[in-house]
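With one protein chain withheld, the remaining protein chains of the complex are depicted in position.
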Amino acid sequence: MNDSDKIRLASNVAVVAGIFCAVVSLLLLLNFFQLTKSDPLESEVMQSMIERLGREPQNAELKQDIRHLDLLARKAYFTSQWQVNTGSYLLLFGALVFALALRVYFSLKSRIEIPDQIVENELKARILSQKWLLAGGVFVLVLTFAATFATKDYLKMYHVDETLVADVASADPGIEVIEVGSETAAALSGAETSSEEVPAATAEVAASDAAPAQVAEAVTAAPALPDAAQIRANFPSFRGPFGNGVSGHRNIPVDFDGPSGKNILWKATLPMSGYNSPVIWGNRLFVSGANAQKREVYCIDRNSGKILWTRAADNIPGSPATAPRTTEDTGLAAPTLYTDGIRVYAIFGTGDVIAFDMEGNRVWARNLGVPDNHYGHSSSLIGWKDKLFVQYDTNRGQKLLALNVATGETVWETPRSVKISWASPILANVGGKYQVILATDPTVAGYDAETGKELWSVRGLMGEVGPSPAFGEGLVFATQEYATLMAINPANGQIVWKDDEYLSEVASPVVANGMVFLATSYGVLVCYDAKTGSKLWEHDDGPGYYSSPVVADNKLFIFDLDGRLQVYALEREKKLLGESNLGAKISSTPAFADGRMYVRAGTTLYCIGK
Amino acid sequence: MMNKKGIYIFLIILAVIIVAVIAGDFARNRPGKRPSNPFEYNMGDLKKVDPEQIIYRETRNFKLKMEEPAGMTIFNDQIYVTGDQLLQVITTEGRLVREISLPFKPLTVEVNTSRIFVSARESIHVYDHDGNPLAEWTGFTGNSYLSGIATYEGNVFIADAARRRVYRFTEDGEKELEFEGKVSDDALHGFIVPSGCFDLAINEFGDLWVANPGKHALENYTFNGILRGYWTSQFSDVKGFTGCCNPAFFTFLPGGNMITSEKGILRIKEYKPSGEFVGVVAEPSRFMEDGKVSDVASDSQGRVYAADPDKKSIRVFEKI
Amino acid sequence: MKKLIYILLSLYLLMPAVLYGQQRFPKPEFDSGYEQPDVIAPEPRAMGLEYFDVLVLLGVLSLASWLALKKRSRQGILWLSIFTLVYFGFYREGCICSVGSIQNLVLSFADPAYVISATVLLLFLLPLIFALFFGRTFCAAGCPLGVIQDLVIIQPVSLPFWLRKTLGLIPYIYLALAVLYAATGTDFIICRYDPFVGIYRMDAPYTMIVLGVAFLLMGMFVGRPYCRFFCPYGVLLKWMSKFSRWHLTITPAHCIQCKLCTTSCPFDAIDYPSEEKAIAGSRAGAKKFVVYAVLVPVWVLAGAFVGMKSHTMLSRSNQDVYLAELLIKHPEVKSDPDNLDVQTFLSSGRTMETLVEDARIVRKKFYTGSIIAGAFIGLVIAMTLLNQVIYRRRTDYQPNPGDCYSCGRCMDYCPVEKPKK
Partner (left out) sequence: MASDKVKSRREFIRSGMRLSLALSLGGVAGLAASEMTGDGHVWQIDPFLCTQCGRCATDCVLSPSAVKCVHAYDLCGYCDLCGGYFKAGYNELSTAGENQLCPTAAIERKFIEEPYFEYHIIEDLCIGCAKCVKGCSSFGNGSFHLQIMHHLCVNCNECAIARVCPSRAISRVKASQAYNVKGSFTKES
């Protein structure tokens, strides 16, 4: 067989294989369309027959017909599947033969020829290619750019309220909806006895000595918001009633010892750590904890130290999927909770604010937008009457918010032109009206708790403001390291006095008995006359203070960073009443109730008392 | 040989095809643009109910502070509802009377004049009406699932879904009898309970009825466990029961008519004690898609209450 | 290989307490001695075999490099590529390949929750490492996408220079988009539009088949159209190969300028000796060089700007974004029972707020990603333009190290004998 024969053979094979491929692919295509167009198992005939069977369920002949058709349909289905499979193998084989034949054909036909100057003129080619590249590049960019004009950002058009309204409207109007048990929470908070649980699984039939179950009698009255006296009787927020660091509880032990357990009534371990301080209402103590994955609020029986309930702050609309980055010494659970005896409110570094009733039922939750805060959000919550105040001074937008305690809706929102802050708001009763007082770089300012209107503002702070202001003796005290300590009259916004000898970095000042106390992070405790600002005494010995000084039982309590507690008399001369060691690093502020002091160190909660 | 121009045209056509296929697929294959399901199991027809057949209307909803209501009963016109780790007593006006926290996860509840019986998976907890625990009956096997309780004059009947039998206890927790519903002449196979739904109830005349969900039957037994009569639903439409485990719950109206609650296609219906279909209380469209089945109870006014776990509320239906 | 292995579901033996979940309900007790069958759960391909694949790839690459650079055997490379076609193509069914592994790698960087296995990383790295030392020998014989096209080349036509250069931009754009979509967790577009995987599986949706057949038909006249004008992995290989330590040469010794090899390359990857005219012209091109160099930042900025502008449009490919926008734009679809996606979303318990929030997060990612992708595309256009006015003095016919697939066709055309040692 010579070359030309081979060529002819190859070309013939190629033609045959090509026709074969074409036919097979055509058949496959037909099969494909047949499969997609009609589903033999759901044919109309079948449907109508089944419908008929529904009407005449005993028709045996009809049943036979259905079964027959069913069998046919199934057969057809599997046959066509077989066809597809076999067809694709045939096609592959045909294509292989076709390709081989063509290759042989062309390799036999082609001869090595000396190419003459078929080469393009390089210079010309390059110039042409530059033109095309330019055109192509510009074309791609312009086309994409033009396409962007046809696209509209619908995400921006979305507002949460719209859907809320729609959901409410969708409820059936003919049905009266009654909330069961919404009125019981208030009763629980007030008349709370020690909460014993029914001992689980005692096998005895007659459990006569078993403790009574937790029963709450329902009261029909609407929940009453606490008045100032009730707030003072409890420890509802960061640094106690109104955030001023003064508690009226008595019989607080001045000495105890952590390592040996002296005067330590109980120690409880919390599931997760956090830098927030305990708050107390009745017999319930609340703290929160967080890590990057989850955030939780804990309710603890303050008599036994038992965790009554743990609730996760999850599934909050708008909450970020990944927690914002925070520094280790702030974390996501730095802000202290607030409770009004009806509900407990918590805010986390994710911007989630959540409210539970005293039984741990979630009342509302929302996200205020993830705070842009390079250490982590740390401003605690405080409330008065039906409003919960949130100081939301972040790197991106600063504002003071008042939320409705029952629903979480924003009552008012006051934008502030200040810088970021880590201080917490306090409340001050100025001339019978409550003001929310905030300390930030560069101003200290007071806002009407009712309307959110700014009443006064004083410049003078700078840098990263950590200490919260304090109110007492009719004056507001605010301080920040590298800035100043100033006393401001909140009635007119005038600075009464200023001093900058000792300045606090983290711990907030406290006012009592005509004196103001200041604790610095480098370990100096100072006492000033509140009215004049003259220094009365100082104590310079200690590793430093992060925990704020607090007043209870007419004494000044302060924990240093090593967990050593010093108790001073509230006198114009230095008088140390006692010194104790907890044996744990403390940076939170203690809470007081009924002869007991509660302090948190990371995941451990101590109850100190006799 | 092939013409060069032909090759170029061929190539251009191919390029267009490639671009068209990629762009077309990319643009078309988007959520909401995809074809609907050719294999869909369309249960819509089954869920259709003739409006004529609906003889009740929903009048009130009691929103519960409970994640998942499990069991419910009505005694003295007070609603006893269990769920989470709670037992709540609610008036028929929706006011919370009492809340008892339970140290276990409750299944169902039954109340008589002196006691409240709450079942857990494998035990019965007895409380007095103030919520004080009186006793705990633990003599059940580890393989029990106590899904129903009924009381009558000192007798406590307990349905065990897992072991497929009914126990009779005295009020003081003494077990007197257990029966599997098997009859000698093999008229029925005994209780067939494919899932956790196995309910029983006693009407005002003292007749014990037990649901046999595997047979779509309601069976009447003597207190000694002898089958007295039964009925099954023979219909494939709304008049009968569908699925594998229905009726999941049932209760009696004053006068003896039965209210049944079904899973799968969620619906509540009324039957005469003879098994004759009366009408629909709540049609499937009232419930959430793929929702959970509701326990049912009725009060002295003949109102029907359904504890809907999906809506976390007790739904009240009144006869039109 | 595809033997069914039945796994015993030994529920009772393993962990009875933990698994006592809600759906768990005691099953009947049988009297007739009935034994419950096992749940059918055939095991996936063993991990060891995946490592074996990597080993095979390593072998193929080594052999291909040896054949191209040392043995200089086109025949050997051809047989090796047939082996690749059979093994990586028809036997392994083309998943996952080095080309697609770019996306896995990118997603693993972008999403900490997404982990890749060592085999994927090796699949990605090995061809690049080989390219850095020996040129694109992976393309010659190791890539299942490449070899199938290589085998169907029948009558290659030489494409004009400008067309090659302009179409050559597509892989860069494809790469940028693929990385963008992978990094945002949106889509693996390289795999979605892989044209040949359907042919290897002999079972695929018809779009895939049409795409594959179209590419193969095209490949009869244009050598390796997918490799040259689509393959995003080729971009990376090209960068590596450009600076490869050793590379295939047309002639084993001295080029005698016989020009026999000029038509041998179906991929137009042979650089000719530079023309004196062009060299002379290059001096005039110096001015152009300055202009193009100055324009580089302009292109980059323009690209970044267009990228930024188009992020809304691009992000619409993401499921979440698309669904969120659909629901905002057409709230009425909520009542369309045939819209499975919307109905499923509505019954999933996910709220509209979380969906919109998720969509916004994705869109934010797209914002940065699109700017980077746009800037990259701008840079590529600028650099390609700049390259057009850089002239290198060449005296011999030699393969362009970036574009050459080391297939070895040209070697057969060279009349120069290999020098005997």
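Lettered A, B and C in written order, each chain numbered from 1.
Here is the rule we use: a contact is a pair of C-beta atoms (placed from the backbone, for glycine too) under 8 Å apart; a residue touches a chain by one contact, two chains touch by 3 or more.
Predicted model, so just to flag it, every value in this text is computed and none were measured.
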Neighbouring shown chains of the undisplayed chain, as defined at the top: A, B, C
Answer key for B:N37, B:T59 or B:T141 versus the chain not shown reads B:N37
Would you indicate which residue among C:D150, C:D187 or C:E357 is in contact with the undisplayed chain? C:D187
Specify the residue from the set B:H125, B:K263, B:R286 or B:R315 that touches the hidden chain. B:K263
With respect to the chain omitted from the figure, which of C:M47, C:A253, C:V298 or C:I390 is a touching residue? C:M47
Among listed residues C:S65, C:T84 or C:Q103, the absent chain is touched only by C:Q103
Against the chain that's been left off, what residues of subunit A make contact? List them. 41-42, 50, 53-54, 57, 63, 66-67, 70-71, 74, 77, 81, 84
Where does subunit C touch the missing chain, residue by residue? 2-4, 7, 9, 11, 14, 19, 21-25, 27-28, 30-32, 34, 36-37, 39-45, 47, 50, 93, 95-96, 100-101, 103-105, 108-109, 112, 114-119, 121, 124-125, 128-129, 132, 187-188, 191-192, 197-198, 201, 203-205, 208, 239-240, 242-245, 319, 340-341, 343-345, 347-348, 393
Which parts of subunit B are in contact with the chain that was left out? 29, 31, 34-35, 37-41, 43, 45-46, 189, 192-195, 214, 216, 236, 242-245, 263-265, 290
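Operating definition for what follows: only the chains that are shown with their structure count from here on.
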Indicate which of the five shapes (line, ring, star, complete, other) describes how the chains touch one another. complete
Sort out for me whether B-C or A-B is joined by the greater number of C-beta contact pairs. A-B
Just the number, please: Cα centre separation of subunit A and subunit C in whole Å. 40
Approximately how many whole Å separate the CA-defined centres of subunit A and subunit B? 37
Which parts of subunit C, given as residue numbers and ranges, touch two or more other chains? 155
If I count partner chains per residue in subunit B, which residues reach a count of at least 2? none
Footprint of subunit A on subunit C - complex, ascending: 151-152, 154-155, 160-166, 169, 173, 199, 202-203, 206, 220, 258-260, 262-263, 272, 274-275, 277-278, 281, 288, 299, 302-303, 306, 309-310, 312-313, 316, 321, 324-325, 328-329, 331, 351-354, 356-361, 363, 377-378, 381, 384-385, 388-389, 413
As the complex stands, subunit B meets subunit A at residues 38, 57-65, 88, 90, 93-104, 123, 127, 130-138, 172-173, 236, 313-314
Spell out the part of subunit A that touches subunit B in their complex, as residue ranges. 39, 42, 54, 172, 174-184, 197-207, 210, 212-218, 220, 359, 361
